[in-house]
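First, the structure itself, so that you have it in front of you.
Omission of a single protein chain aside, the complex is shown with its protein chains in their original locations.
And now, chain A:
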Amino acid sequence: MSFLLVQALSGLATAATLFLVSSGLTIVFGVTRIVNFAHGSFYMVGAYAGWSLIERFGGTAAGFWGSVAAAAIAVGCLGAAMEIGLLRRLYRSPELFQLLGTFGVVLVVQDLAAWGWGSEDLLGRRAPGLKGSIDILGQSFPLYDLVLIGLGPLVLALLWALFNRTRWGTLVRAATQDREMASALGVDPARLFTGVLFLGGALAGLGGALQVPREAVTLQMDMAIVVEAFVVVVVGGMGSLTGAFLASLLIGQLQAFGILVFPQITLVLVFLFMAVVLVLRPHGLLGRAEEAPPTAPAAVTVPLAAGRNAGWWALALLAAMAALPLAVGDYALILLTETVILALFAASLHLLIGLGGLVSFGHAAWFGLGAYGAALLVRHLGAPMPLALAGAPLLAGAGALVAGWFCVRRSGLYFAMLTLAFAQIAWSVAFQWYAVTGGDNGILGVWPSPWAAGKAAYYWLTLALCGGALWLLRRAAFAPFGYALRAGRDSGLRAESVGIDVRRFQWMAFVLAGAAAGLAGGLYAFAKGSVFPTLLAVPLSVDALVMVLMGGIQTVAGPLAGAAAFHLLESEVMSLTDWWRLALGLVIVALVLLFPRGIVGFVAGLRGRA
């Protein structure tokens, strides 16, 4: 009994931190309609800044709490700077650009934090006066956690007062409900939004600084917290503060007790909970239906057309690429093999985005599932390579069949969040299920069959399989199936009224894209000889989005060029510098700032001027 009580209390302490971070995220979303990936970076910077200040001044209680407050304010300023420098230019952009732009900031901050504080985990000192623990029915419980538990409702009350008892808060609520109207009433939205980002940043920074006495400060804490905060915000209802509080409590308890029942899959529980809530209550526990749904990607009005003689060009390219092993060395061949694999990966994502208008933020799930599928078949069943390669797309396709059923029920931002959630489920299984997947250590020794072991032989095999799959994807894009997908994207209303079951086509596309990505993943596993959880993680999903974006969304050949450009750039930059993430982040931010309406919108704009 007392054990359960303590477990519930520790769930409440977790919930307090979750609420601090997710309240900022939900406030920022409510006003700006942007889902800010960098919110987790605010939290991490808050923790690092808090650690430094506390190391210096945290010897006394006043010094400790002053350091926490100073860290929060510093991160708030960072948020305001991000609003002025980046977000302000993205309010009217397609949501893909908003998500990517803020993710670019995540990458930049990660490298800057590594540069400033090093990559070692940092252990902070405990809060003066709160170092001990108290006795609760014979179980000891940290005093500091009790303070945190009290802090959650306190912050909720303060925020409530801010939004309901001050003029500024009233204006923010007005802007949340109707942005146009608020600016018509003479409110300067720019200043209001900067203030909101300050508040959101400060809340995340506070959450981060308060963690210093509880756990080590690491470079991984940004993604870990932001994904959980997403879940809280989506479950609570996007933009709802009380919803975020309620969801934090629920998820805090789910984690505290889930770890007792299913220690291996606590993360899975959290994401399953979110998926179920979203299917049962599409707008979250306390969310309202949007008056205008989250913006759709900018309408593509350029007809997708096959280039003249496209088939001959493709054959010529294939022949040239098949001849390459005669001319280049092993290192170039490895690079080429990876490029061909990534081209298939990007093309499979393009099927969803370019034809279906479905922005998936978790496409790496299927790539990784394919890779793990192949590796597990080899490791646990001793399967030969051809069998493992056949299993990869089947497993990924089966996974996509299940996840897709949930995901295609929602569109726009919610679709992106759901795909992200499923990718995180897959990632956490690979990460946590140590006995089967090897956890962080991955699975080693996934080598090709002897006949394909040579670099050239494996390159030819990859070229043949990926070329074949790409050809199939291209046929599907121009076949009635691809047209029906586009019909659903262009006008769902019209599509339904001429007998097209839009969801069913989206679901099928999801499975097809998943299977193709799975094949790419399987080939990747054998090319590398090993698999790791990073193959399922968010950064790889974002890499795929960047490849699709670099190649241009409106052409079928685009993702191939994008994948090639991206991978070559990545390898070049990585060989020159350790700051790859910094460079990639800056490239992404530059991309979304230069083409705020999407590349298609940019091209259309040029045409309009000409």
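FYI, a contact is a pair of C-beta atoms (placed from the backbone, for glycine too) under 8 Å apart; a residue touches a chain by one contact, two chains touch by 3 or more; residues count from 1.
Definition applied: contacts and distances are computed from a predicted model.
Chain not shown in the complex: UniProt lists it as "Branched-chain amino acid transport system ATP-binding protein", one of "Putative exporter", "Cbb3-type cytochrome c oxidase subunit", "Type-4 uracil-DNA glycosylase" or "Branched-chain amino acid transport system ATP-binding protein".
For the chain missing from the display, the contacting residue among A:A15, A:A256 or A:A476 is A:A476, taking the whole complex into account. Contact with the chain that does not appear here is found for just one residue of A:A323, A:L493 or A:L594, A:L493. Within the complete assembly, residues 299-304, 472, 475-476, 478-484, 486-487, 489-491, 493-501, 505, 508 of chain A touch the chain that is not shown.
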